[in-house]
Every structure is written in structure tokens, then in C-alpha cells.
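Supplied in C-alpha cells, the structure appears directly below.
The other protein chains are all here in position, but one chain of the complex has been omitted.
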Amino acid sequence: MPDAHAVSEVHLLQNYLLIGGLLFVIGLVGFLSRRNMIVMFLSAEMMLQGVSVSLVGWGRFHNDWGGQMLVIFILTVAACEAAIALALIQMLFQRGGNLDVALWQRLREDNQPAYVDREIPEDYDPKQIFPTLTPAGIDPKIREEETIHRTHV
Amino acid sequence: MFNSIEKLMVLIPSLPLAATFVTAILGKRWLKERSHWPALVCIFAAFLVSLRLLSLVADESTRPGVAGFERTVSLGNWVVVEDAIKVDGVTRDFAVDIALRSDPLTAIMLSMVTFVATLVVVYASGYMHGDSGYWRFFTYVSLFVFSMTMLVSVSNFLLLYVFWEAVGVCSYLLIGFWFEKPEAAAAGKKAFLVNRIGDFGFAIGIFLIFVTYGTLNFHNTAGSAGEPTVIGILGPERLAANDYVAGIIGTAIPLLLFVGACGKSAQFPLHVWLPDAMEGPTPVSALIHAATMVTAGVYMVTRCTPLYAMSDIALITVSSIGGFTALLAGLIALTQTDLKRVMAYSTVSQLGYMFLGLGTGLLGGVTGAMFHLFTHAFFKALLFLGAGSVMHAMHHVIDMRRFSGLRHIMPWTHWTFWAGCLALAGVFPFAGFFSKDMILGAVHDKAHDHAAAFHFGYSLLYYSGLFTAFLTAFYTFRALFLTFFGPLKTPAEAHHPHESPRSMTVPLAILAVCAFLVGWVGELWHGYTLLWHTPSLTAGAVAETASPLLTAHRGLTMHFDVAAMSTVVALAGIGLAAFMYLGKKTEAEQVAEFTSTRRGLWGYKLSLNKFYFDEIYQALFVLPLRGLAALSYLVDRYVIDAFVNFCGWVPRSVGLLLRSLQTGMVQFYAMAMVLGMLVLLGSLRLANLFGNS
Partner (left out) sequence: MMLTAVALSTIDKLALVACFLLGLGLWMLLPRGSSRGKAFGLVLTTVSLGLFAVRLWPLDDMVSDIVFYIMTAVTLVSAIGAVTMQSPVYCAIWFALTLLGTAGLFFFQGAQFLGVATIVVYAGAILVTFLFVLMLCNPEGHSLYDRLSWEAGLSAGTGALMTILLTWTAASVTFADARGNTVGPTIAVREEAPATIPFQSSKDAQGRNILAAQHVEKLGIELFTKHLLAVEVAGTLLLVALVGAVAIVAHGRTSGMPVITEEARRDA
């Protein structure tokens, strides 16, 4: 019989690989289907987490620091990525007025049809109030001409 | 400084070069109407330096016991390719020295070029006044003078070729000076293209010289470390031993060089560009297309005399082409109505004379040709400048049928024109008489030397030369009488016909005096014997026929019979012209009478249309080439372009298919990535599945 301990290490590794894989796939599905840029970005971070879980599992299995080292660097890169991506999102939001990624589909070829929503939710009510974070800073004065084309404020 | 021949030699070309730069850089902004000053000052200075050089060279070469004189100054190497070629079992470097040489031939040429150029610049400062390209004109002229002085002083065939091309470029630029005129642009292009044909031959000749002699330098050059001195083409040892190749190569080299000379000096069959070159400003016609550049061919053949003397075939070819061109151009000049064109054909004719003399291979012939080149520069420049003066007064009308009797309003131009015409016609005691007599005398000698090869050919050439002298006298005086005699008539364009300004008449007067004097300098005081101190002119085969002359060191004996003949012939020509054009009948009536017979009409048309050379060339060369070009265009358009377009069309259609993938939705792109990853991972799994079990 192989060493019982060894076998349990293999099982631990396989468990972690499965969890990492599932985390990765859930993030993937989120990235593919969600249209809010911030949520998409969260999903991407989740995929990174899945990879990190697998790496830590491998690192333990090999009794090696490499896996953990990689995760530390993933953490660093994720931080950079977050800074840049959030800055971009912030800028795009200022330009476009909302966070919908479909707003930026002008990169398509000229003769391509635009992506449009096929169905509108039947219970869609723009007046419905949901909990939001309290805005910070001084509330800017609302100008009439701006409310015509701005979706909020 | 002015006692060192080497320094003077470098100084002469640098002065006009400096003028070129100054005028080119400062001309447009600052000098403007003063643009002629740098050119004038520098070229005049170059003339003074040339005179000093001439006197030094004369002193050096007439020292007792000195047979010949030459001095070479090397300014450095342009190209050195080690062991480039093997000649007679010895490897030789391809080395091009930037070297200037000075001998009597060069010194005389330099003085002549800078002198005529000085006068032409003075003249042009009046003639070109008010032209929008004033500074450009003097830049080009300075550049031309630089190139021409370099052309006559370099001591290497390759550099000779370089400056040969440089004067060609200046000529092109100045013919097309008024490039807004389509005729001027076309004439410039024609001159350039016709010269290309000549230069092609010249280049091949130079290649042949290199592979035959293993060097292109005229002078001896020190070999690279440990190797013997390389004897130059005109090195003293080679001249003394007459070590030149004979046979086929010895014939081919001079003939190929002569093709180049034909192009530059407008000899048949490449003479067609020179008359068209008259589209350029008249001072340019005088300087470049009469006095200096067109004589470059004559200079080059003279410089290569030892090479020509090796082949009787080459010599008779040079003479025949020269004599034939002289006759042809004379015939064409008879009926031209454009004053400048008459002068242009006259130039072609006189250049033919020079080649006729060179082709004799006798010391007298070579001396005569150079002497004629020298005198011709003065009187032909004078005639062109006179024609320019007429043009200036007639407001750019140059058709002789539209004006007459101008002697009443343009006395200076009239009298100086007389001097030029007499010189050109060869009337004693004007310059042309002596030089033309010397050429005809040499041909006469050759024709009566029954031991010489082709002596019968030379006797034919002698008579054709005499006939050409008759034609020359006739058309020259025809032009003179039509322009200055008869009732005063001016074209409508000339509102106030007037004598030209002082800046134009003074050069005319100086040149007129020269046209009278230079013949005496040469003939009576044996000035041309200075030329005999040029080593390459009196060596080898030439010297064999001239040794009595050289040892006695006297001038050539005057051929009184030839002189009498040519004077009679010239006077006959003048008399015929006077009979025809000073009478009551007008030019138009004369022509009508002459063309009333069928043969007369035929001859007249042939002459008027320049023997249809342009048309023949058009049909023989231009049209087939055009057809070839059109064919190439079609191939390019419908075969090559079609292929290229097809190459462009393929990725475009593929792109058209792939375009549909570019939806602009980020998720779509992400999905594509994920699918790719799935395929990779899946194939990896399946490979494991089927590969291991």
C-alpha cells in the first residue's frame, strides 16, 4: 500500500484544484454575462482567486514556496490592475454616464449591427428605489438643461 | 603666393565655386539685383589668376633646354581600390587622384574660358536685368565656370568625365532657365538626352582605357608601398616610348572617346541638340553653347592626341565626321531665318572644322584646331552677344524677316558685328583667317602626303572644307545684311528700339578688338608655339611628322596657296551675299525666285528643315521607343498591377469575412478567448485519453 499520508496529500490537492476550478468557472461566467463594468471586473478578480487557490494547493503538495510566491505576485498585479482598471472605469463613466459595457461597443466594424437588448424586463421601473451608497462631497446644483440628457444626478 | 603654379591652379576653380555658394545662399534674400557682383568679381579674379598662371607656364616652358612643361598637383585620393585589375600580369589598383595639371594647353584654355566668362557676366548683368531668376542665373554661370575650369585642369579620365557631366548639367539648367516656356524645357531635355548617348560611348571608352592601361591618371602616380610607379596615360616615359596600344583596341578607344566628343561638341549625328539649345538666355548661348562648353570635345580629343595618333582609322573618322558636319551645318545655316539659329549652325560648322584639323594627326592640324577653338571663342561669343543685343532691342524678336536696317539705331552693335562676321568668314586680317588657314593647310599637307593612309579621303575633305568656307562667308553676311542693312524696319513688339546699355556694348567692343587681334598673336608672333610645350601634343606619332618644326622651334609655314584660295572663296561668298541681299529684291522675293524651279524648292526645303534630322530621329528612335514604352505601360497596368491588385484583394475579402467577428462587445471577445482555451484544454485531455490507454 502507498503511504497513507501521501495519499491524503493527493486528496487535499485534488480538493483544492476542484475548488479553484469552480471559483474560476463562476468568475468566468460572471465576466462573460454581466454588463456592469465593475461587476465584470469583480468577476475577473474572482478568476484570479481561483487560480490562487490552485497554486497554494500545488505549493503545499510539492512542499515548495513557489506556489505562495506566485500568489503574492498575483496579489501585486491584481492591485495594479485594480488601480488602472478602476481609473479607466471612472473615466468611462464620466464620459458615458453609466457603467454599461455595451455603451462602448463602437469599436465594432462599420457594417456590423449594434448590440441591442432583446427584452426589457417586464417589471422594469426606473422610479423604483434601491439601496445605494450615500454620495460624498457637496451636492452639485442641478441645472435644467443638464437633466435632459443626464441619466441621473 | 602668386608665384606658385600649384597654388594658382587650385585658386582658379575655387574662385567661381565660392561665387556659386555666395550667390546661391545669399542671392534670393539679400543680393537680389546685385547678384552679379560675386560672379563678376570672382570670375574676373580667376581671369587675372589665369593670366598669371599663363605667364608663369610660358616662362617655365620656354626656358632653354626645356622641351615640354607640365606640373601636377594632387589634392588627395578620391577612390582607392587595391588590386582591382590585372594588366599584362601586373595587378593594378583602381586609384583616382584628385589631381590638377598645368601645361600650356590647360593654361591657354583657362585664360580663354575665364576671359570670355568675365565679359559674358558683364554683358548678362545688363541683358538679364529685371529677370525674376537673376540670382539663379549667376549661380548657374558661376557653377558652370567652376566646372569648366576643373574640366580643363583635371588630370584623370574619371574626373574629366565627372566635370564633363557637370558642365552638361549646367548647360541643361541654363537652356531650361526659362522653364515656364515649354520649348525651353523641351530643349533642355533634348540636350541632356542627346548628350547621354555621347556620354555612353565616352564611359565605355574610359572603361576600355582602364582595362587596357590599368590606370586612368594622365600623370604618373607613385605605386602603393613597395610597388613601382604607375605610368600615367600621358606620363613622360610612355610618351617617350610611344607605348600605346594599336590594333583593334587602339582604334576602339579613340573612336569611343570621339562618340563622347560628338555629343558634347554637337557633331553629326548628335548635332541636333545645339540649335535647340538657343532657347536659353543669349549670354548662355554665347558662353556655353558657342565659346566654351561645346569645345570640351575638341579639348578632350586634343588632350588624347597620342591615343588618336595610333590609329589611322580613328583619325580619318574624326576628320570625316568633322568635315561632313561642317558642310551639313553650313548648308542648313543658309536658309534659317532665326538669327541665333544661324549662329548655332555656324558653331556646329566651326566645331566640325576643328575636328577636321584634329583628324589630320599632324602637329599643324592639332595646333590649328586649338588655335581655331581659341579664335572662335572670341568671335563667336561676339556674334552671339551681338545677336543678343539685337534681341534686346527688338524685344525678344529674333526672326530676321521682321527687322532690317538696324545699323541706323544700333551703331555699336552694327560695327562690332562686322568685326565678328569678318572673323568668322575668314577675311584677312581677322582672327578666323589665320586659324582656318592653319586647319586647311594641315588637311592640304595630309592630302598631298602620298605615303599617308587615306590621303585621297583627306583631299576630298580639303575641297569640302573650302566649299564650307564659302558657305560660311555667305550665310554670315546674309545675316549681317538682313539685320543691319536695308530700310529701317522694326517689329511691333519693340516699342522703343534703342542701342543696348553700356554694360552690353563694352563687352562687344572688347571682343571685337580681340577678334581682330588674337589672330595676329597666334600667327605673326607664333603665339601658338607655346602649345608645343605641352608634352602630349608633340610626342609619339605626332612628333614623327613634326620634328623639323619642333627642332627649329619656329612657327608653321604659311600656306600661301591655301590662304589665297580660302580668301578668294570667302570673298566670293561675301560678294554673293551682297549681290543677293543688298540689291533691290527682298529676302522673300529671292526665296520665291529660288524655289520657282523644282530642284531649287527641293534644296531649299531640305536646308530649311535641317535635312529633316529631327524628323528622321523621331521616326527611327523616338517613335519605336514610345511604342515600347506604351507596351510596357500596358503590361504594367494590366498584368503587374492586376497581380498586385489581386494580392491586395485576397486579404481584403478574407478580412470582409472576419469583419463579422468584430462586434465591439467586450464579452464577445472574451468568449472567443474562452472557447480557444476550451479547445486547447479539451484536445490536451483527449490526447491523454487516447494516447495513454
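Labels A and B are assigned to the chains in the order they are written; within every chain, residues are numbered from 1.
Throughout what follows, a contact is a pair of C-beta atoms (placed from the backbone, for glycine too) under 8 Å apart; a residue touches a chain by one contact, two chains touch by 3 or more.
Because the structure is a prediction, the values reported are computed rather than measured.
The hidden chain, counted over the whole complex, makes contact with A, B. Take chain A: the residues that touch the chain left off the picture are 1-3, 5-19, 21-30, 32-36, 38-39, 41-43, 45-46, 49, 52-53, 56-57, 59-61, 63, 65, 68-69, 71-73, 75-84, 86-91, 93-95, 97-102, 115, 117, 119-124, 128-141, 151-153. Although one chain is not shown, part of chain B still touches it, namely residues 665, 667, 671, 674-675, 677-678, 681-682, 685, 688-689, 692-693.
As a working rule, only the chains that are shown with their structure count from here on.
The distance from the centre of chain A to the centre of chain B, with each centre set as the mean of the Cα atoms, comes to 83 Å.
Those residues of chain A that touch chain B in the complex are listed here as 28, 31-33, 35, 40, 101-102, 104-109, 111-112, 114-115. Put simply, chain B touches chain A in their complex at residues 659-660, 662-667, 670-671, 674.
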